[in-house]
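This report concerns only the one structure given below.
Every protein chain of the complex appears in place save one, which is left out.
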Amino acid sequence: MQLAVVGLGRMGANIARRVMKHGGHQTVVYDKSAEAVVALANEGSTGATSLEDLIAKLDAPRTVWVMLPSGPITESAIETLGKLLSKNDVIIDGGNTFWQDDIRRGKALAARGVHYLDVGTSGGVWGLERGYCMMIGGDKEVVARLDPIFKALAPGRGDIPQTPGREKRDPRVEQGYIHTGPVGSGHFVKMIHNGIEYGLMQAYAEGFDILKNANSDALPVEHRFDLDIADIAEVWRRGSVIPSWLLDLTASALAREPRLENYSGFVEDSGEGRWTVNAAIDEAVSAEVLTAALYARFRSRRDHTFAEKILSAMRAGFGGHKEPPKP
Amino acid sequence: MQLAVVGLGRMGANIARRVMKHGGHQTVVYDKSAEAVVALANEGSTGATSLEDLIAKLDAPRTVWVMLPSGPITESAIETLGKLLSKNDVIIDGGNTFWQDDIRRGKALAARGVHYLDVGTSGGVWGLERGYCMMIGGDKEVVARLDPIFKALAPGRGDIPQTPGREKRDPRVEQGYIHTGPVGSGHFVKMIHNGIEYGLMQAYAEGFDILKNANSDALPVEHRFDLDIADIAEVWRRGSVIPSWLLDLTASALAREPRLENYSGFVEDSGEGRWTVNAAIDEAVSAEVLTAALYARFRSRRDHTFAEKILSAMRAGFGGHKEPPKP
Amino acid sequence: MQLAVVGLGRMGANIARRVMKHGGHQTVVYDKSAEAVVALANEGSTGATSLEDLIAKLDAPRTVWVMLPSGPITESAIETLGKLLSKNDVIIDGGNTFWQDDIRRGKALAARGVHYLDVGTSGGVWGLERGYCMMIGGDKEVVARLDPIFKALAPGRGDIPQTPGREKRDPRVEQGYIHTGPVGSGHFVKMIHNGIEYGLMQAYAEGFDILKNANSDALPVEHRFDLDIADIAEVWRRGSVIPSWLLDLTASALAREPRLENYSGFVEDSGEGRWTVNAAIDEAVSAEVLTAALYARFRSRRDHTFAEKILSAMRAGFGGHKEPPKP
Partner (left out) sequence: MQLAVVGLGRMGANIARRVMKHGGHQTVVYDKSAEAVVALANEGSTGATSLEDLIAKLDAPRTVWVMLPSGPITESAIETLGKLLSKNDVIIDGGNTFWQDDIRRGKALAARGVHYLDVGTSGGVWGLERGYCMMIGGDKEVVARLDPIFKALAPGRGDIPQTPGREKRDPRVEQGYIHTGPVGSGHFVKMIHNGIEYGLMQAYAEGFDILKNANSDALPVEHRFDLDIADIAEVWRRGSVIPSWLLDLTASALAREPRLENYSGFVEDSGEGRWTVNAAIDEAVSAEVLTAALYARFRSRRDHTFAEKILSAMRAGFGGHKEPPKP
C-alpha cells in the first residue's frame, strides 16, 4: 500500500519508517525542511518537494497522513491538500487537533468527496519501537480500506496479557487500534487519554513530593524519614497496585538523577488537558483530578500569582499580618 | 467586674482596653515585656510583674484571659496558671488553640476545680473598634457568670440588620457572642470560621487573578480586556451578590496600590486551615474548596516543587519534551 | 429620559419599575405575556404589543433594554431589534449573555450604526429595593449618554462606608455602576462576579457541612459536638472576619429552617460559573476553588457517577473489595 506523510518531525518520520518496516508499504514524504525529506528518502521513502509534487507522486485513491503541529500549520496544510485531492482520496490528521475542528473539516471535505480521518496517535518517541496506539474517527469503510496501514503502525498483541471476555469483540482493539466512531471521535478519545495522562502524572508527582518532604525541618524530629525516592519508585514497579509505564519512566529518570536537579520545575501543557476540562464542563461531569492536574502545570509556570498577592493584601487588612519575604 | 489578661500583644492589649472602655471593668495585666505592661497601666490597668503577682492582685473567684500565641507558649502559661489558681477560678484561652488540646486541658483543670473556657475570638486588628465575635466553649454557668465581660467585648447589635425569625433564640448571639457547647467547641467553631475565611479569600483571589490576566498576550487580541481591578472591587461592594468585609478590605488595598507590587505573593497559613481539613477528613466530608485554598498557600511559599520536576521528567521520558527554562 | 424594556420577568419588570421610581424616567415595555405588559402599564409604563409597536412608541435616539433568558431567546430578540432600530439607537443586553456573543453582536450592529451595550446586572430579587450593581461594556459616549438610566438603577452610595484613596477615581463606581471597557467586558466582569459567587457559596457550604457533621457517629464520642448551626451563622455576621451578604441570607434561611429539610440538595448552575473556568483555562490561571465549586454542583445533580462505579470495579479487581450497598 502507499502512504503519503506530510510533516517529518519526530512523530511523522517514525510513522513513515514504521509503515515501511512493519508493513512493507511504500511512502511518499514531504516536509518544509528538504533535509528531513532527504533523510527519509535515504531510508526508502520517495521524497516530494511540495504538496503538489507529493500528490502527483501518489496513485489514486490517495492517502495523506498529516503529522504537523496542531493549530494553524495543520489547518493550512489540510486546506491546501483538500484542494489538491480528488474524490475518494483520504486525508488523515494524526496530530493533536481539537476534535471540533475535525468535525468542521470533515464536513467541508466531504462536500468535495474527500474523506477525512482523525487519528489520535499515542506513543511518543517510543512509537517506532513499541508501535502506536491509534484512536480513529471517520467512515467505517475508509478505516477498513486503510487497515494495512493501521496494522503496521499498531503495536500488535505482543506479550501484553489478553483480557478475558473479549473473544467476541473487535480484534483490531487488541492490536492497539480502534475505530471510535464518526469524524472527531478519534481525537476526542485521544484528548481524554491525555487528560487521564495528566491526572496519573500528577498523582505520582504529589506522592513523590510527600516522600521527598518527609524529612522536612517543619516536622517533629521523630516523625522525619530520609527516604530513597529512586528505590521506592523502582520497588513499586514490582508487585504493587500502582505499576504503569509512567512509573517505569519515573524510575528510570530517578535512577539517573535522584534529585532531578536538572529540571526547572516549569511544566508545559498542550491543548488536550484544557479541552478535556472543557468537555467535562460541557457534559456537567465533575473532573476534579484532571482539572487539578492541569492547574498544577499552570501554577508551575508563574513566579507568583496576583491571587496570592490579593490574599496577602486581605491578611494585612484584617489582621495586620506581614508576610515574610519569599525564602 | 475584674479580668486578668495575660499576653499584651495586638489582641490581648485591645481586649483589656475594650473591657475597660466598653464595660467599665477592672483589668489586671501581665506580659513578659514590662513595657507592654506599663503601657496598659498608663491606660488604667493594674500591672503585674509575674503570673504569681497577677493572681495575687485578683479577688476570688478569679478570671484570667490568656491571649498568647497558640502552641507551647499558651500551654506553658495555662499549666502554670492552673497550679496557681483555686477552685471556682476560670482560665480563658482566647487564642487559636487546637480544640483537642482544649478538651485535654479542660479535663485536667476540672480535676482541680478550676474552670476552663475556650473562646475563639475573631476581629483582628479591628476588634478594639468593631468589637470581637466570640465563640465560647465551656460550662453554661461559667459562661453566664462572665457575661458582663463577653458583652463588653462583643460588637453589640449595632446597625447590622436583624435576621427575621430569631425572636425566640438566644439574644446573646445577636450581640456577637455565642455559647457553642462544652469545652473545645468554641475553638472548633472558630477553626471552621477560619477555614471558611481561607475559602472566601481564595475565591476572590482567583476571580481577581482572572480579571488581571484578561489582558494576557496568550489570548487572541479581540478577546483581551484591560480592566481596572480596583474599580471592579469597589463596584462589587454596591448592590452585587458578593459584598463582604473581605471585599471591603480588598477594595481598600487596591485603591491604595492597584497592582499590589509590594506584596511578595508568599502567603502564610496558621493552624486553623489545616485543622479544618483534618476535621473534614475525620468526618468524611468533602471540603474541596477549603482544602484548595490551603494548598494554594502552601504552593505560594515554594519556588518549585519536586512534584513539578517529576512531571517534567516523565514528559522527557515519553515524549522527549524539554521544558523551557523558567521565564 | 425614555427606556424601553423587553422581557418583564422578575428582573426586567423591576428594572422598569426602578427606572421610573428612582429616575422619574418614562418606560415602554414589551413581553410575550400580555398580562406582564398590562401589569407594568398599570404602574405607569407604556405597554407595547410587539417589538415593532415598542419601537414605534419610542423617540429617537431609542434605547432598548433586553432582559431575557440568555441564549437563543435573547439572540433572536436582539436580531429582530437590530433590524428595526436605526442609526444611533442603543440595544442593551442586561442578561447573562456569554461575552464572546456580545463581541459578535456588537460588531454586527455597529455595521448598521446601532450601538450595543452589554450590562452585567447583579442584584437578583433584591434589586428593586437595593439597586442593581451594573458592569457596562461599550462605547464611552453611549455609556455617558445613558448615565441617567444607570444612575437610577444603581444603589447609590447609601450607607456603605467609602473606601479611602478613591477621591480621584471615577465617581460612578461608588454609585454602583462601572464602565468596564469595550463591548463584551461588562458581561466578562459579571461572569467573574458569578464565578466568585460560586466559590464564596461553596466555602460557606463546606464549613457548615463540617459543623453539621461534627456530631457524626463516625467520630469518637469525646470529639463530637452538637452545634446550633443557625446561631453560628448569625454570630459570624457580627464582628468576625467573614460577614457578607451571602452569610446574611444563610442566617435568614437557617433561622427559618435550621435543617433545611425542604431543599433537595440538587443545585443548578447557570453558564457563568462554567465560562469562568473556561476563561481561567484560556488565560492559564489556576482557579481551583472556582472550579471545585462548579463541580460540587454538577455532582449534586447525579445519583451516582460512572466514575464511582469504575473505582469500585478496580477495587474489586485488585483487592476483592465488595462495596456495601448504598445506605
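Order as written gives the chain letters A, B and C; numbering starts at 1 within each chain.
Just so it is clear, contacts are C-beta pairs under 8 Å (C-beta built on N, C-alpha and C of every residue); 3 or more make two chains touch, one makes a residue touch a chain.
Keep in mind the model is a prediction, meaning the values are calculated, not measured.
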Contacting the left-out chain in the complete assembly, out of A:Leu58, A:Ile78, A:Ile178 or A:Ala307: A:Ile178
Touching residues (missing chain, whole complex) on chain A: 100, 103, 122-124, 127, 130-133, 135, 154-155, 157-161, 163-166, 169-170, 173-178, 180-182, 184-185, 188-189, 192-200, 202-204, 206-207, 209-211, 213-214, 216, 218-219, 222-223, 225-228, 230-232, 234-248, 251-252, 255-256, 276, 279-280, 282-290, 292-293, 295-296
Touching residues on chain B - with respect to the absent chain: 241, 269, 274, 277-278, 281, 284-288, 291-292, 294-296, 298-299, 301, 305, 307, 318
Hidden partner interface residues of chain C, rising order: 10, 124-126, 201-202, 204-206, 208-209, 212-213, 245-246, 249-250, 252-254, 257, 260, 263-268, 288, 292, 296-297, 299-301, 303-321, 323-327
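By definition in this document, only the chains that are shown with their structure count from here on.
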Interface residue identity across copies chain A, chain B - same or different by half: same
Longest centre-to-centre distance from chain A, chain (CA-based): B
Inter-centroid spacing, chain C versus chain B (mean Cα positions, whole Å): 31
Cα-centroid distance, chain A relative to chain C, in whole angstrom: 39
Length of the line joining the C-alpha centres of chain A and chain B, rounded to whole Å: 47
Residues within chain C bordering two or more other chains: 241, 284-288, 292, 295-296
